[in-house]
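Before we start, here is the structure in question, set down as structure tokens.
Every protein chain of the complex appears in place save one, which is left out.
Think of it as A and B in the order they're written, each chain with its own count starting at 1.
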Amino acid sequence: MDKPSHLSVVVDLSPSQWHLCGQSSNSHPLPLSAFLSQLLAFLNAHIACNDENTLSVYGALPGKSILLYSSATAVPEEFTGPADPNTYRPFEVLDSTMMNSISDRVEALTDLEQEPPIGLVGALTKSLCYINRMSNASSTSTAAGGVQGPVVLPDPRILVVSVSPDESSSYIPIMNSIFSAQKLKVTIDVCKLYGPESVFLQQAAHLTGGSYIYLERPDALLQYLTMAFLPPPAVRQLLSVPTQDKVDFRAACFCHKNIVDIGFVCSVCLSIFCQPVPVCSTCRTKFPIKTLQRLNASKPAAPAPRTPAPTPPATSLPRSQSIGTPRSSMGNGLVAPSPSRNGTSLPPR
Amino acid sequence: MKAIRGILLTCDSAVKQILLTMNEKSSFIIEDLDDYHVVIKADEEWRVRQELDAELEKNTYSLE
């Protein structure tokens, strides 16, 4: 039989966004309850594919992230009662564990005027840690002689189901997660249900070889999930899965966490700034005054400080870039930036 | 035309040579077809295989 695979799901559970998403004024509303039942069917389908498939589900809540379900933990006490003869036991345990932990958490949420930012990064990082621990556990226990048969690392994948807009302050942690995922050979898939296109998650999917799908019809969620996100990487070579043809490669600056179309890149450490700075805040490199003056003169209109700009107007500078077209030198003697980042470089003083 | 009942042996040319030598002692070959095929008498097959095995065994050496 084929190899088992591991799936980690990160579910965005932002109450305000789900409220908006479920509103009947949308062309295809998807209330949270309908979403959860379709998600559970998808999770069951993943377990159904192979008895040894593993699963972990992390919820991203305002200001925190929690583990909702993990197939590695033992069945909790409350499930030792009589089982339902009409349901496959692991599905029953999965479904009730998920629903219980979600309802516990949602009830515990305090009714704040201002919702703290969603803990998406936390959930993503925890998923990566989970996968890392799993891969290490299987290799160390082999050395000790505990594992039966050869080591089979389950093909790990992460699926992010997102409804919230990008949090520009999370640019750096998300980029770091992407790099860790690349190193662990984890594929990150993104299913965007509601809200504006997510620049960061597009990059995450693109850089890890996953797929990013913005659902046109959120009410057909289950079909999307099944066709695009259920197949493990090996099957995706045979049945193609949609990938985005355009990836928004814009970055957020390190100084004000704004998403910038054109930024200024430190030529030493590649930190990104939305305006020319005399000293790099990351590596303390000093830049010559003359360059600063020249750059200031050529700078486009200053971005409004501290306002995240998730959807800049389409008329602004190149919003989306086709994959693999690094922007070459920008004239007036500036250093060409690295391909994955936009902007101009500041020569060190 | 005629049809002769027998057993077709397919072998490598080294084994074929051993078979020819064995045939000189007691004849069992009906027809020598080519380098890799001979037809032998059907009731001689078991004896030929035994002798051949014994002959081939002389060419193997073991550690013990």
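Just so it is clear, contacts are C-beta pairs under 8 Å (C-beta built on N, C-alpha and C of every residue); 3 or more make two chains touch, one makes a residue touch a chain.
In this text, contacts and distances are computed from a predicted model.
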item	value
UniProt protein name of the chain not shown, from "Large ribosomal subunit protein bL17m", "Signal peptidase complex subunit 3", "Dolichol-phosphate mannosyltransferase subunit 3" or "RNA polymerase II transcription factor B subunit 2"	"RNA polymerase II transcription factor B subunit 2"
Hidden-chain contact residue, picked from the options A:G210, A:P231, A:G263 or A:P276	A:P231
Contacts of chain B with the absent chain, listed as residue ranges	1-12, 15, 30-31, 33-34, 37, 39, 42, 45, 49, 52, 56, 60, 62-64
Chain A, residues in touch with the chain not shown (by the definition above)	1-4, 41, 44-45, 48-52, 82-89, 91-92, 95, 142-152, 222-223, 226-227, 230-232, 234-235, 237-240
